[in-house]
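Removed: one protein chain of the complex. Kept in place: all other protein chains.
Just so it is clear, A and B label the chains in written order, and each chain counts residues from 1 on its own.
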Amino acid sequence: MTKVSMTINGKEMSGEVEGRTLLVDFLRQNLGLTGTHVGCDTSQCGCCVVHVDGRSVKACTMLAVQANGSKVTTIEGLAAADGALHPVQAAFREHHGLQCGFCTPGMIMSAVDLLQHNANPTEHEVREWLEGNICRCTGYHNIVKAILAAAESMRGGVAHAAE
Amino acid sequence: MVANGIGARALRKEDQRFITGKGRYTDDINQHGQAFAVFVRSPHAHAKLVAVDKASVAGMPGVLAVLDGTDVAADGLGNLICGWLVKSKDGSPMKMGAHPLLAQGKVRYVGDRVAVVIAETYAQARDAAEALAVDYAELPATVALADAHGSSTLVHDEVENNLIFDWELGDKAAVDAAMASAAHVTRIDLVNNRLVPNAMEPRAAIGSYDSGLDQFTCYVTSQNPHVHRLVMSAFIQIAPEHKLRVIGPDVGGGFGSKIFIYGEECVVTWASKKVGGRPVKWVAERSESFLSDAHGRDHISHAELAIDAEGNTTALRVNTKANIGAYMSTFSSCVPTYLYGTLLAGQYKTPAIYCDVQAYYTNTAPVDAYRGAGRPEASFLLETLYEQAAKEIGKDPAEFRRQNFIPKDAFPYQTPVALIYDVGDYATTLDRALELADYAGFKARKAEAEKRGMRRGIGISCYIEACGIAPSAVVGSLGAGVGLWESAKVRFSHTGKVQVMTGTHSHGQGHETTFSQLVADKLGIPYEDIEVIHGDTEKTPVGMGTYGSRSLAVGGEAIAKSCDKLIAKGKKIAAHLLEASEADIEFKDGQFTVAGTDRAKAMGEVVFAAYVPHNYPADLEPGMEEGAFFDPPNFTFPAGTYVCEVEVDPETGVVRIERLVAVDDFGNVINPNIVEGQVHGGLTQGIGQALLESAIYDGAGQLLTGSYMDYAMPRADDVPSFEVETAAGTACTSNSMGVKGCGEAGAIGSPPAVINAIIDAIGVRVEMPATPQRVWAAMQGLALAAE
Partner (left out) sequence: MYAFEYKRPASLAEAAQLLSGDDEAKLVAGGQTFIPTLKQRLAQPSTVIDLGAIGELAGIREEAGGVTIGAMTRHGQVASNDVVRRVIPSLAGMAEVIGDPQVRNLGTLGGSIANNDPAADYPGALLALQATIRTNKREIAADDFLTGMFDTALEADEIIKEVHFKKPDVGHYEKFRNPASRYAIVGAYVTRYGGTVRVAITGAGACAHRWSAAESALGGNFAADAVAGLTVDAGDLNSDIHASADYRAHLVKVMTQRAVKACA
């Protein structure tokens, strides 16, 4: 067993893991952060997306030890301390961007990463970006709508320029 | 009018927990002392199970128990059931082989459950499951549906020709006569491709046993916890019903695949007692789900449509072979029969219809209901057939359909295949869809695309489905083993807050929201004051669960009736408080008013009086809590028109959906956001079937599409934004709300629209899924033929 320490959602956390422990299992089982889900075993569905050092990654395809010393953000850490939702969370609710909710945490974490480096994506760019996130309920229509709306609200309400 | 009542685009109550990571799905539940189960599954499609050598894992770290079919038999547990008895043409009952919890002497598909290993940790259980020595003697396998009849290999020795039933519906003689005198007959052969449901949350279960209470508890990814309890108790005989609690917590999508009672949840619940009552958790890996979840569709059909000289359809004949897989899953028999043959009238007045269906065992995973269940198969057959027929007789496909529609004034309409449609207005949804899709402008778009070297096509689908499942007496007469009513209880607290207990289960549909809107509207109380409780057999009245787009039309009506009872009781209380006659009390917007006066009592005051009955009618029970059961008088019949426009890249065969318009008649709508969301999701599943998805077994019965590496799920960049309209509704007459159900329509209506558009673009038929390779090959065939 190896001791790992990470800053998770702003808090220092540590635990004992095996070399083979996946980051997602460390989060879910050691730390009880069950908002990060596991929907496949071939690294495609994206239900497990979290941020490691600011970039979105699949927590099912990273060893916990590889994240040692990193800054990790999960869906539980996205809203402000006072409970105020992140604009992407708020937009998913506002635009009915979720149904069963299982893919939602990964979807939201992925979308937040997109908007971090592309504040003004086109619908096409949003759809391409979501290649690593599978949703079986929404048909993506309202997810795409929510992300575009979140982008607009994060830019301060400036509508997207003509594509 | 209350805010967030019927018709409002209320934001969902469910969302706060899901967007903040606070959902509580089965795998999120961890209990003290929990152990982990891993199932050992057959690597062979068909084999004799010679021996399971439990000693091979004795002493492995953490192993608590290894159980196999002999243990199941020793404890006298029953087999899994199929709850719908279908009879063959000759009146004989369907031939059903045993479906054991763990294999008994034989394995019949890759993924068949052989044994379970329970250990302290998941890794230890997995290690031991891998190490468990199982001796198989391989047998030849019957894999393909087309090969099942007459195969020398029988999946179940007692089922001759692997033929489970040979069922028929309709008037064969009338159809034969009409065919003989038809001016034109259009013929079609098609395959309805086999799909894997793929709810994003894999199946999971946690069983536990409390020796103090002598009670079992099972958390399970279920669409119908009470049905789970019933089967696990009455048939599997794990425990009497009152000693078994089944909880379906947050469930990450179902699409039918979580209706069924599978061996895994039964085994972990039973096994818990064997490991000292410790909770035993099993969570499927995705690759395990691919192998072991009930698959969907998988039909081979031939159909013939007779048309007279004026273009009126006069008869329809359909023969279908349906793959049931290696065992009959819970509702497998009704899917290719009563949920399929009965829908073959579609939106049309074709006077004579005959359909026969042969259902076969094969050495593949069980096949059962998947979003739409039988109705997508019927719709695909009918709507591709009508499209082809229109082209053969030189009519515009839209006009050909319109000519044959059941007219608006013909309702209620008795079809030749058993159903009575209550209401409908098919021309209106067709017109609106054609208008939204700019059908008239298609030629110009096609010409423009051709300039770019692309082939553009447009396709129509006018679907109908039977939802609101189901009138109990009707389904009972057809072989169903259960009633399909639904239940509810609505309970006020002292302070006027409301709990709504429903027998349905929400796993993405947003019942907590829709039912709150319904109750807010009925009782005139704030939406925020209502809590919807579902999914726990200990907290909710006995109910039949969620499938077949039934939750609102059947379960919602039980809620509405409970509210009506509360209002009736409230009137008695209000009359007493207002010293008026009960007959003079009117209820509106949460106020009980003496008619023609301004004397009124608010609902809250009435409720308080009911719980603090100091000044109260002498002959009235205190309390404000009412329940109701609702057994619908008929199915509901959502219908609509979908128009799809595609572009095909002739060099690669890649199909791109440029536009998909869906105009649905769902009757009245409680929450348009939720309804549109259901359509979006259904459309995408339908596009998945049409373009991407296919469960493929090789000749030896190995699943080639056993993960997302090979099974193509629709991604965001595979689909466009949709144009969805649900406004043009005819109110359903089978419930007081006038609602029909919307959960399956998208998946039913879209595959034929997409395929018709592709055929229109390339001029030749292509099977589903219309992958680039298939489309390209079909186009090559055309080019070769022309040369």
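What we mean here is this: a residue touches a chain if its C-beta (ideal position, glycine included) is under 8 Å from a C-beta of that chain, and two chains touch if they have at least 3 such contacts.
Just so you know, these numbers come straight off a predicted model, no measurement behind them.
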Touching residue (missing chain; options B:135, B:189, B:450 or B:651): B:651
Touching the absent chain when the full complex is considered, from A:58, A:95 or A:136: A:58
Identified contact with the non-displayed chain, of A:9, A:89 or A:110: A:110
Omitted-chain contact residue, chosen from B:60, B:482 or B:777: B:777
Hidden partner chain, residues of chain A it touches: 2, 18-20, 22, 41-44, 46, 49, 55-58, 60-63, 65-66, 110, 113-114, 117, 129, 131-133
Absent-chain interface as seen on chain B, which is shown: 123, 130, 287, 651-652, 692, 696, 704-705, 708-713, 718, 771-773, 776-777
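Quick note on the criterion: only the chains that are shown with their structure count from here on.
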Separation of chain A from chain B, taking each centre as the mean of its C-alpha atoms, in whole Å: 29
Touch list for chain A against partner chain B, complex: 20, 28-29, 32-42, 44-45, 47, 74-76, 78-79, 85, 89, 92-94, 96, 98-105, 108, 123-124, 126-128, 130-131, 133-145
In the complex, chain B residues that touch chain A: 11-12, 14-25, 27-28, 30, 123, 198-202, 250-253, 255, 285-287, 507-510, 673-674, 676-678, 680-685, 707-709, 713-717, 719, 721-722, 746
